[in-house]
Every structure is written in structure tokens, then in C-alpha cells.
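With one protein chain held back, the other chains of the complex are shown just where they sit.
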Amino acid sequence: VSDLYWPGDHRAGDVMSGEALVEAMVRVESAWLAALVDESVAPAEAATDLAELVGAADVEVLADRSEADGNPVTALLALLRSRLPRDSAATTWVHRGLTSQDVLDTALMLCLRDALDRVRRDLAAQVSLLSDLARAHRSTLMVGRTLTQHAVPFSFGRKAAVWLEGVLDAAEELERVAVDLPVQLGGAVATLAATSELARLAGRSDGPVVAMSVAADTARTLGLSARSPWQTVRAPLTTRADALVGCTDAWGRMANDVLTLSRPEIAELAESAGVGGGSSTMPNKRNPVLSVLIRRAALSAPSLGAQLHLAAAESLDERSDGAWHLEWATLRTLARRTVVAASQTTDLLSGLEVDSDQMQRNLDAALPSVLAERDSLHGLGGDTRAVGGAVGGGDRGPADYLGATDLLIDAALDRAARGGGGAG
Amino acid sequence: VSDLYWPGDHRAGDVMSGEALVEAMVRVESAWLAALVDESVAPAEAATDLAELVGAADVEVLADRSEADGNPVTALLALLRSRLPRDSAATTWVHRGLTSQDVLDTALMLCLRDALDRVRRDLAAQVSLLSDLARAHRSTLMVGRTLTQHAVPFSFGRKAAVWLEGVLDAAEELERVAVDLPVQLGGAVATLAATSELARLAGRSDGPVVAMSVAADTARTLGLSARSPWQTVRAPLTTRADALVGCTDAWGRMANDVLTLSRPEIAELAESAGVGGGSSTMPNKRNPVLSVLIRRAALSAPSLGAQLHLAAAESLDERSDGAWHLEWATLRTLARRTVVAASQTTDLLSGLEVDSDQMQRNLDAALPSVLAERDSLHGLGGDTRAVGGAVGGGDRGPADYLGATDLLIDAALDRAARGGGGAG
Amino acid sequence: VSDLYWPGDHRAGDVMSGEALVEAMVRVESAWLAALVDESVAPAEAATDLAELVGAADVEVLADRSEADGNPVTALLALLRSRLPRDSAATTWVHRGLTSQDVLDTALMLCLRDALDRVRRDLAAQVSLLSDLARAHRSTLMVGRTLTQHAVPFSFGRKAAVWLEGVLDAAEELERVAVDLPVQLGGAVATLAATSELARLAGRSDGPVVAMSVAADTARTLGLSARSPWQTVRAPLTTRADALVGCTDAWGRMANDVLTLSRPEIAELAESAGVGGGSSTMPNKRNPVLSVLIRRAALSAPSLGAQLHLAAAESLDERSDGAWHLEWATLRTLARRTVVAASQTTDLLSGLEVDSDQMQRNLDAALPSVLAERDSLHGLGGDTRAVGGAVGGGDRGPADYLGATDLLIDAALDRAARGGGGAG
Partner (left out) sequence: VSDLYWPGDHRAGDVMSGEALVEAMVRVESAWLAALVDESVAPAEAATDLAELVGAADVEVLADRSEADGNPVTALLALLRSRLPRDSAATTWVHRGLTSQDVLDTALMLCLRDALDRVRRDLAAQVSLLSDLARAHRSTLMVGRTLTQHAVPFSFGRKAAVWLEGVLDAAEELERVAVDLPVQLGGAVATLAATSELARLAGRSDGPVVAMSVAADTARTLGLSARSPWQTVRAPLTTRADALVGCTDAWGRMANDVLTLSRPEIAELAESAGVGGGSSTMPNKRNPVLSVLIRRAALSAPSLGAQLHLAAAESLDERSDGAWHLEWATLRTLARRTVVAASQTTDLLSGLEVDSDQMQRNLDAALPSVLAERDSLHGLGGDTRAVGGAVGGGDRGPADYLGATDLLIDAALDRAARGGGGAG
């Protein structure tokens, strides 16, 4: 169900929906059960695919019942067990050795991975679109602006390159954390005690080693990486949240420029016609809707990232008394908003209309003051080398005061072509 | 649909759900349309009850279409018009004079009022429950704790009174803002220009005065208060959000005490048995689930309040370019979480188990150091009046070192009985 | 010492400086000591004015020593005692009955009151300046803008009135909390036990009543209001913080408009010449520095307010284990930044340059689309009353499409003249 309160939410589709979480939790229980069997901790007859037992239709009831235990896992287990054949060994063995945090944290990682993959694809598309813009508009002159005022000449290609560098920074951080998402598998206090005991009861000589193998098998099945349990060590979440916020930073930064430069008095950029932006009362309006919605997400994401850090900082005991519970909805909201904004930003860039003539007009209107810095350099002190004369060009214009713009654009394009290269 | 990621969310029921927002938007359009007719701006035949035309089944499609214009109002209007009789005058007159922000802001106020009313009822119940606790445990001795360590004697009745004062502070702020929620009715740039023009076209001599009357009529119909349009003046939202955060502050403060004092080694308080708190793997566990979930909400609310202030601070032009759009989901989330936590806190207090004997045991175990402050007062300097002797009581115990506890409990009870009295 | 990292900080002067806090703490100890003597709890010879004993030169050493006990009060007491005459009764009696939180919380209230008073004065000045602007520019036509795009005609007087309403909202909230700042006087666990015991030892028959009187006397001396101790009930702080954030919201909203409308391509507003805004390299630049710095504060304040709410929500026991300690610097920073922004906003408004001609030019350039909404109203449906003809004015222009602008300006001016009237 899309969120009516967050226009564009439908773009996120099933990413971190209630259905997605239920499906992921079932996958975790299934993978763990299979690993118990594979390692001969549980009997062969316990092997069962749980996937079809619980689904979208159960989300509402699971949500309602999740309060009794503070999380949905117990309710999910009750449902699973009630739908297994009455004499199924799986009824006994499902979830054995796990604790609810294992199931939920690992399921969230599966869901988060989908979100990260969605964002990665959009970032790649944006790198390509921005590289094209930077190349195409290398020599498109415009006025550079600082603190809202005209400063010195600039080029739109350089602006696109600056945007590109922001996206590259974000993409590099995201690439780093989009891999090796870890399972969380430790049992009650993250010692794998129950699994070790079950292995012992099953006659295995080294219970703890078997328990570690069960965890490793499960990770492999799920395509996640093994790592020591992190029930109260939440960097696996916060580092990924930070990377997502880094993305909305980069997108918000571009949206702000589009919003400003598409003001009618400036009119250098415009969102693509035909993507909406109508008004409920003014037939004349064409609003920069995508930029508005991206900006909204960018204003919102930092506080969501901070909530996850706060939850991490408030970790306590061997499972936290509220901080952990704060994470789920926060991560969901951050992830969905980022996926939506990723897609909107790609659309924004792919349809962006650049009015080079208007850029030139605005620059012309800023003459001669936009060259005041340059002129102040001529005849510096008594230094004859700096005095105009033969060297200083009386008829040189804005196009000759772009400094290293070309080199800087090339550097950004090179970095993009290399697939990133560090935020410095 | 309850939120699986926020256990307890079902307690909020329909408060600020997608359905509730749609229903509220339709109510706003209906009330405005009726006022246009009543003031003879629109013809009598335009009078139409829109309530049945759009409903719960349309939420999803409205959510999906809301992105095109950045908000759901245009899509809602299209749906309404498509379902009106083909030749209905209402098709022409619905929404005339309004802008999308009018509809959405006013609808949100209607939704918010429901949330505030829910919270008020719970606060009243909590004041009653806490007053009972304070009275009942006036003489229940316990050890006072500061910075986690034993300090001096205390009573649980006084602790309940402190909790009560927190709830009274919150309730007084909430009462203040739970009334006079304003409509937002101004048209495109909040000048009522279109409505004034329509009144003029309808032959009314003073268009602006008529337009103001249409707005006032609409407010009356909706039970909201009139106020000048506040499209970019957002205190009507932020003051209410602040009051909601004040509530979760008070509840979180209590939940923290319950979480600490229900630790097995302390064991002075316990959540009511039978409300859940089970573990997915440990049959011995009885977790303080309500406190955990209340604490979660209290950790979360401040940042949601801050988001609404940020949106207010980022207001711009005659309608904001993203800040406004950030408000809706933020307000919804804050309101629902507060409603849920309100209800959970009432349950927590009504079922709270107080173990007076254990409080006494913990206090006894803290002797004699818990009276060290008192002893340090005896024989101060050379001041004979302060020397023990006849005045100081050798056998006086913790019960005699409670100072003004009774007076302070009475003061809190009086304040509760008076129905509050100012946060100071 | 002004903060180099926060340009404009010097405007806050001594508000909530280290010196101010030390001075306020000494005032609290002095007032309490005097009250002990007045109520015959301490002997007459203990009466001592502590004001000259500790001062600005001691701030650094107090800061350094404050860590040992987690707050500066114990170090302050050691310093006070070391500077009292060796045989002074005050050495024995200073601080008797208090706890460090009493001293610090009450001192912070004294400091905060100064900050609130500073802000109030600026708000009053701003109300006056904005009322003047609204009156003067009632008929100054400009284009109204929504979502960055031209919408329909507007007037700068109405914009000033909208700004005014934002300031009035903020001022009303601030007025409400700028009075009755409470003392915090309760002793170790807020029961006044030590003071009650001392009164008993001094032969007073009803120790608790005497202790309450000592607290009331102290409040009177300090000009603060009495209230039950609020050591872990922090609404007295959060409500005031929220009001301060409400102020920066209102100021940020205006600064955003100035920043946008002073862009060279729009050029409708400008900050006063001569207040700075130079560039370190571009002689042509005149930056809207005040608006930039106000905007900075407005972006920052919400998170500071949220920190204080978080501290409130994390209250625990009879004194909190870290949440309390988070408040001091947060409140100081919020208060100073608000005082600075208050003063900057007054300057901004008093020097604001309004270019009515340019507003007219921009409006003219927006014709005819800026009247598209109006034209869409003419000939609505088959409704003859709405058809132009005699009623619709072919030659009516933007000045005739201002709706209730005059009425709304008057309403704001009336509200200002009445000294506020509720945020609705």
C-alpha cells in the first residue's frame, strides 16, 4: 500500500513493506531450519519449506499481535506452527536456537539489501546522466552565484560536474556498504548456547563449532555475510543509514539548484514538461514537482539517520529495552524515502531542460560586475607582471575567466569513468 | 492497516490513516462548497454532499496519483468530478476558490483533532491513576536514587506524584492547543482572490467580505476556528507538535523508571502479568513490554517535532517548495505514535504492580549510608542548635527523613484536582 | 568571549556566558543562605553576601574542576568556602539543604530569563517594524509565488503581514513562558529532607513547612516563581525551548524570503547597504549577510529543542544519569543563538530596502499568465452569473485580483495592536 502522506511512495513498491518483512522473516526461519537439518542438529524430517505458509494476507494480524511480545516474531511463529501439519517435526524445530532479534535483524538486512540495490542502480544511471550533462555543457556559460548573489563566470558543465562529484561521493559510500550485509544469528544473548546445546543433544561432539556452522550455512543460503552477533553493536545498521543519508544529501543539493534556477526570473533550468506539476486552481502553473519532493526527502533523511545512531548509542544489556524497537520503522522509512528520491532524481536529471540562451542572457546582464574580481587582479600593487598591457586582454570576456573549469570537469568525468575514487 | 514495523500501532486505529485523510479532505471540500452556496457565490443547484463519492477503496489510487502534482488534492478532485453526475453543477463549483494547501492543511487539522482528543482522554485517565498511586503509596518507603546510586529515603507516593506532575505539565500544554484548531482557507496565495472574484461575478457587492464569510462558514461547519491563512506561518502545527512531544517526554520518563525498577535485582515494580512480554525462546521471561514500547516512542518523538519546526523555518514564498510536503507524514507519524503511547501508558499505570515489601528491603539494605546526609547535618560547625542531643533523634529512621514529601504529594494532588495549573 | 565559529555571537554579550552562570549560581547560594537565616534555620551570623567571592576570573578553574563531580557546584562551593573568613558561620551553612541540581537548575533559569527578556524586546521591535511595512506597502503590488513559480498577484504589504503573523505567533508563545520561571529547590531527592531536618534541629516545630518557606523566600529573592521541584520533570525547560525555536522559525521564514527576493534576477528586496556583506575576493559582491546568518540559526534551532526534549524523555530516578547533563550546553547554545538571531532580525527588518518598481516590473513580466486563475473563473460552466459581460471587467488588472488582502492586512495589524491574540 502506498503512503498517501508521502507522494511518490509508490515508486518504492514492495521495498521494506509489511509483506516484504514477513516474507523475509520466513526466509530466515526457513534457512535456519534447513541449516539445522543439514548440520544434523535437527532430524531430516524437520526439513520444510515454510515459504508458502504465511504471506501478505497475514500482515495485518501479525501487526496487531506483535505488541504482546514487543515484536512480530512470536506471532509469526505461532502462525507458522498452526499451519504446519499437526505432526510435523518442523513444528518442533522451527526457530530452535534463534531469538526474535535474530529473525528480525536478519530479515531487515534482506529487506535493506533490496533497497540498497535499488538505490545503486539509480546512482549508476545518475552518474551517466550527469557525465553527459557535464560533457554537453562544458562551454555553456552561466553566471556563478555565491550567497545568492552573482559572483564570477561559471559554466553549466562545471555545475553538472559538481553535482556529479556529489553523486560519486554518495555512490562510493553506498557501494562500500551495499555488500557484506551480515546475518544476526546468536540466540538469546548472542552466545549460540541453545544451538550448541541442541548439537550436543544430537550427539555432535563440538556443539559450539556446529552452532557456528549452522549460522554460517544460514548466511550462505541467504546470501548475507557471517559476522559475530551484533545485537547491541549497531554499526551494521548505522553505517548503511549514513550512506543512504549521504545520497539524499547529494540529491537535495541538486534539487535546490533546480528549484532556484527554474524560478521564472532566472529560468535557466526546467523540469521536463509532461511529468505533472499542475495546480489545483492555477492553469498557468508548471511546478518543479520532482525537485520539491526530492528536497522534502533531503530535509527529512538526516534526522532518520540520527535516530538510528541514537538507537545504537542507547544499546544496553544483551538486548536493548526500546532502542532496538525504534530501529525498524526508522530504517524502513529511511530506506523507502531514499528509494523514492533515488528514482525521482534519475527522472529529474533525465528530463532536465537546460536553457543555454537564458544562461547567457543572465550572464550578460551581470556584466561588467561579474568580471570585477578579474579586473581587480590587473595592476596588482606595483607588480608590473600583473599589469594589464600586453598581457591583460581588454576584450577578453567571461569565457576567458573560467580558470581550470575544463580540467575540473575532466577530473570529475575521469572519476566517474573509473567508477568512483574516494570522497577525500 | 496497522504498521508491522511499529508494534502497538493498531491502537491508533484510524487516526490519521490514509482513509481518514481522504475522508477529511472530502469533508473540507463539502463544507466549502456548501458555504459557497449559502453565501450565494455558487448557485443552489451546486449544493451536493460529496461524502459518499470517494472513500477507503480510493486511497491507493490517490496515493499513486498524488506524485504528479506533489499532493493528493488534484487527484482527489478528478475522482470527485468523475463520480458526480455528468451535468452536476457541483462539478463546476467544487474546490472553486480553494488551493490544494487549503484542503490538505484543513483536513490535517481535522485528523489531528481526533488524535488530540484521543490523547486528552488518556491523559485524564493517567492523572486519575497517578493520583490514586500517590495517595495509596504516600507512606510506602523506598530508597531515592540519583545518578543511579542510592541517595536518601524517598517514598513511592512521592515518585508517583513526580510522575503526576510530569503528566499534568503535558496535559496542560495539550489542553491549551487541543482547542481552536484553525482552518486554512485562502486560495492560491492566501488572499481569497478567487472567492472574492466569484462573489463579484455572482453580483455580490463586496467580494472580499463575502469571501471571508465563506471561510468563516466553512470553519463553523467543520468545528474549526477561523484564522488568517497560515500557509507559510506554521505555528498552528508546531505548537501542537510540541505539546505531543511534551506528552511522550512525560511517558518516557515513567517508562524509564519502570524499566529500571522492574529489573530482577531491584524488583520494586512490575508490569501487569498477562499483558504479554513473552520471549520467542525463553519460557522464563516476562518482559516489561509496554515500558519498552513507550520508551521507544519517547526516544523518537523529539526528532519528529524538530522536523516540523524545520519545515516551519524553511517556509518560503507564498507556498513552500518542499518544507510543506515534509509536514504531512511527519505529523501523521508523530500523532499516531503519541496516540499509541498514550494508550500504552494508561495500561501500564492501570496494571502497575508495586512491591512495597521489596522497596522496604532495598531501603534497609541501603542503611546506614542512605542516612549519611542526615547524620552530616547533626552537630554542624559549632552551632549548638544543630547538635543532636535532645533534638536529634538517635532512633529516628528513614521514615523520619522524608522532609516535605507529604506536602509535595498534596500539592500535586491538589493541582490534579484543580485540573492542572501551569508548568511554571 | 565571543564564539569565532558563530559570527554574530558577540551580540549575545554575557547572556548565558560562563561568567553569567557562575554569577547566577552564587546568587542562588546567597539567596538560599539568606532564607535559611531569615527562617531561623541557620544562625544570624551565617548571613553573608557571597557575591564578591567568586567571579569571572574563576570560570576557567571551575570548568576544569567540574568534571570530578559531573557539575560545577561542588567546585564552586569549595572555592566559596575557601574564600570565606576561616571562622565564618557561612562556611558551615552555605548550600545546606540544597543539592547541586538545585543550584544549577535555578541558576540556569536566572540566565534564561535574561535571554528571554532580550528576545522579547526584539520581538516587540519587530512587530512594530513589520506593522509599518505592512501599512506602507499595502498597495505595493508584486507577484505571488508558490512552489517557486509565479502564481497570482500579491502585495508586499500582505507579505509583511504574513511575516508579522509569524512573529506574533512566536511572541505570544514567548510571552507565555517568559514569566513565572520556577526555582528548583528540593535537596538530594527533591523532598527538602535536609532543610526540614535542619529546621527541626533549630527547634522549629514543623520542619517541612519551614523548608517550604525557605524555598519560597528564595524564589521571592530571585524573582522566580515557586513550584514543586522538577528535577526529573523537565517541562519548565522544554516549553521555553520550544518557544525559542518558534522564534527562529519565524525569523528563518523571513530570511528565506529576503534571500530569494534579493537575488539579482528578482531584486525586489535588499538588505541595508553598509552593514557588511563584502567578499574577500570579489569587489562587486554585496551579500545578504544578516539573512544568511539568521537562516543558519533557524536551521540549527529545531535540533537543539529536540535535544532538550530527549533529555526530558530520558529522565530517570530522582536525578538523571546523563540526560540532565546534556541540558546545560544545549540550553546555552539555543539561548545565545536565539538572542543573536533576534537582534539580527531586528536589524534586517529595520534596514530592509523594498524596491516597489522592481516588484511591479516582475509582476508585469508575469502577465498575462498571472491572471490565468482569474480568467478561468469567468464563464464557469453554464452559470450565467459567472459569465463576464457586465460584471467581469475586461480591463481589470492585477490590482483588482487581490481578494481580501486589505482585510487580512488589517486583521494582522489589529492583532499586533492588541498585543497578540493566539496562534489558533
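Assorted remarks:
For clarity, chains are labelled A, B and C in written order, and residue numbers in each chain start from 1.
The criterion applied here is as follows: a contact is a pair of C-beta atoms (placed from the backbone, for glycine too) under 8 Å apart; a residue touches a chain by one contact, two chains touch by 3 or more.
Keep in mind it's a predicted model, so treat the numbers as computed, not measured.
Within the full complex, the residue among C:98, C:233, C:339 or C:412 touching the omitted chain is C:98.
Among the residues A:120, A:135, A:253 or A:361, only A:253 touches the chain that is left out of the figure. Of the listed positions C:64, C:117 or C:414, the one in contact with the omitted chain in the full complex is C:64.
Interface residues of chain A facing the missing partner chain: 42-43, 70, 89, 91-93, 96, 99, 144-148, 151-154, 158-159, 162, 165-166, 169-170, 173, 180-182, 187-198, 200-203, 207-209, 211-212, 225, 227-230, 232-236, 238-239, 242, 245-246, 248-250, 252-253, 256-257, 260, 298-299, 301-303, 305-307, 309-310, 312-321, 373-374, 377-378, 380-381, 383, 385-388, 391-392, 401-408, 411-412, 422-424. Touching residues on chain C toward the chain that is not drawn are 1-11, 18, 21-22, 59-60, 62-64, 66-74, 77, 95, 98-100, 103, 187-188, 194, 255, 259, 275-282, 287-289, 291-296, 299-300, 303, 306-307, 310-311, 314, 321-323, 325-326, 328-330, 332-333. By the touch rule set out above, chain B reaches the unshown chain at residues 145-152, 259-260, 262-266, 279, 281-289, 292, 303, 310, 362, 365-366, 369-370, 372-373, 376.
We adopt the following convention: only the chains that are shown with their structure count from here on.
Chain A maps onto chain B through a rotation of 180 degrees [Cα fit, steps of 5, range 0 to 180]. Here chain B and chain C face each other with the same set of residues for the most part; over half of the interface numbers are shared between them.
With centres defined as mean CA coordinates, chain C is found 36 Å away from chain A.
Separating the centre of chain A from that of chain B, both taken as means of CA atoms, is a distance of 31 Å. With centres taken as mean Cα positions, chain C sits 23 Å from chain B.
The multi-chain contact residues of chain A, meaning those touching 2 or more other chains, are 259, 279, 281-282, 287-289, 292, 303, 310.
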